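One protein chain is absent from this view; the other protein chains keep their places.
This part shows chain A:
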């Protein structure tokens, strides 16, 4: 099953350094925060795209292999740590599992591909961009712990939920990027 990507790049059959060169060009057409899927058959692209993403400042999410084709997922300019967080009800990474066990829900607002490569077991995935249209999947009486990678998108999501009348909302700080527990890849 292919994961949801905003832009797809076909770099199949190309040898080094072409997958990198093509990825660099394709990134121009990707907006901040969107996901690029790079399809490649060059085995070197696995290490190269990861190193490239780190060097240039994008978030390398992960790679899966499908019928001999490597599918690399990269999120553009993934570093949003500098943005100020405003939502006041927060909860620490360490506390969230225990709290959720008492009937709360962990809501993961990262992109589908990020969720697929590692999430807290039992958490629900609603990407930030879909949140407004999927509010009916959430329960206003339940405690909701909103999580993302660095706490920035979840801050935004928590504020949005609060505006919509969800009172028991918490932003999980710092988020999956600093998660010490187990992460599941099951979808």
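Going forward, contacts are C-beta pairs under 8 Å (C-beta built on N, C-alpha and C of every residue); 3 or more make two chains touch, one makes a residue touch a chain; residues count from 1.
To be clear about the criterion, contacts and distances are computed from a predicted model.
K.L.:
Among "GntR family transcriptional regulator", "Amino acid ABC transporter ATP-binding protein", "histidine kinase" or "DsrE/DsrF/DrsH-like family protein", go ahead and choose the protein name stored in UniProt for the chain not displayed.
P.N.:
The missing chain's protein name, per its UniProt entry, is "DsrE/DsrF/DrsH-like family protein".
K.L.:
Given the contact definition stated above, which residue among A:21, A:167 or A:187 touches the chain not shown here?
P.N.:
Residue touching the absent chain, from the options given: A:21.
K.L.:
Touching the left-out chain: which of A:13, A:29 or A:129?
P.N.:
A:13
K.L.:
Against the chain that's been left off, what residues of chain A make contact? List them.
P.N.:
13-18, 20-21, 23-24, 48, 52, 55-56
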